[in-house]
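One protein chain omitted, others in place.
Moving on to chain A:
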Amino acid sequence: MKHASSLARISPLAPPEVAITDLTKRFGALTALDAVSLTVRPGTVHALLGENGAGKSTLVKCLMGTYRADGGQIRVDGAEMRLSNPREAQKLGLGMVYQHFTLVPSMSVAENLVLGEEDMPAVIDWPNRRKALREFMDSMPFRLDLDRVVSGLSAGEKQKLEILKQLHLGSRFLILDEPTSVLTPDEADQILGLMRDLAREGRISVVLISHKLREVETYADEVTVLRGGKRVGQGQVSDLGRADMVRMMVGEAPPATERAGAEHVTGAEVLRIDGLSVDNDRGVTAVRDLGLAVRAGEVLGIAGVSGNGQTELVEALAGQRDATGGAITVDGKPFHRTRAEMRDLKIRLLPEDPLRNACVRAMSVAENLSLRSYDEPPFSRWGFWLDRAAIRSHGEELIARFHVKTQGPDALIGTLSGGNVQRTVLARELSEGVRVLIVQNPCFGLDLKAVAEIRSRILAARDDGAAVLLISEDLDEILELSDRIAVMSQGRLVHETPRAAASLQEIGRHMAAH
């Protein structure tokens, strides 16, 4: 076995059996978990499936002691547990890789690895520690330079570090909350393959939360499906087909992206970027001399491994970051990324991590929905008076039209699940005429239904004549939606091809070339 030597360092104890019975958790009026039961047998990979907001994260957070359950029991090796703190869970060998990274950004890889150690000494003997860490790294299927600072790692590297950290801590029961949403398919296979191998050898148990059925089919032994906080299905993956799992998740047949108007017409050039250069936070050039053009009724898909300047490009287009050079025009008019121009030229944007980049956390859903137009009639009178009733009813209408799951228009946007934040922003950006639509990773972490719906809406905008710039790390998504495909590598567009002529190998080769 390839990983044999690494296993020596993972705790010699067998993984615990974890049994959850009738677990209930309420947030105010909302019952996020309703008497859910499941048992994870030692040495298995147990997948947790469900739509956005089904309660998957809530379930595992109760298990880790982050949330305190309102009812039910958790037994670890038969003994009932009342955990109130993730550190206690850690002592029992339970470890979690969170949906959002929990690494310390300003610290090095080595410091992050040492931090979680239960017996971290008062004075750290770095030379010895580093030697031990280097040995540990060498025994792992993927390794990271111990001295690199976390804030400089790509999303995929951070994800690997999170998992390395848990293995280093000797966790025997690993919970992975959507571990692969930021990884390339190869990286995902590498990480999940390792998890499965370790489980097969009876060294760890794994709870895997994922929206990707392919991963569940390939790597999980058992599956539990949640819907609206209730358990709606459970079984061996080998007994269930993909269609069964989808039916349990959404209660109906598998959704598909509507490809209405597949023979859309491509019009004149709308968005044009010439010689754009942008620096990253550290003052290093992240986008260099980039040029592209998108026509009306066309989707230009930009593929690429994360960290090749995509985020800086979108931030520059959004006006969040100054460009160091270059020009952008829309319909032949210069675009300086001001709010007024965005309104006049009808430029709309769905950036990655929309809760941070496109929402005001402390505002309600309705207020967030009005951010583009609150200062215009009918929401504003005489240029300064806001009509809150109009904002609220406009919010209600969009919530209904875009199926946003929220406790109401007045709920804070921060309480929505990830997929619903995404829908809220898309509702705001697409509700009026769109000339240019810029979207980055629009389906990260979304469930099947939401993915199909959001992709359909992007295509609908294209069919209505919008020029769409799609920047995504998900190659399948690029292939599904784009009319033309380009690859971004080290801040440049290195390869461009029409969709019809695109070859997966060719694109993959350009993505991997550094």
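As a convention for this text, a residue touches a chain if its C-beta (ideal position, glycine included) is under 8 Å from a C-beta of that chain, and two chains touch if they have at least 3 such contacts; residues count from 1.
What we mean here is this: contacts and distances are computed from a predicted model.
Which listed name, "Nucleoside ABC transporter membrane protein", "Raffinose/stachyose/melibiose transport system permease protein", "Aspartyl/glutamyl-tRNA(Asn/Gln) amidotransferase subunit B" or "Cytochrome c oxidase subunit 1", is the one UniProt assigns to the chain that has been left out?
When "Nucleoside ABC transporter membrane protein", "Raffinose/stachyose/melibiose transport system permease protein", "Aspartyl/glutamyl-tRNA(Asn/Gln) amidotransferase subunit B" or "Cytochrome c oxidase subunit 1" are compared with UniProt, the left-out chain turns out to be "Nucleoside ABC transporter membrane protein".
In the full complex, which of A:Leu13, A:Leu30, A:Leu115 or A:Val360 touches the chain missing from this view?
The missing chain is touched by A:Leu115.
Looking at A:Asn85, A:Ser238 or A:Thr338, which residue reaches the missing chain?
A:Asn85
With the missing chain put back, which residues of chain A would touch it? List them for me.
Touch set of chain A with respect to the missing chain: 66, 85-88, 90, 96, 98, 100-107, 111, 114-116, 120-124, 126, 279, 281-283, 321-322.
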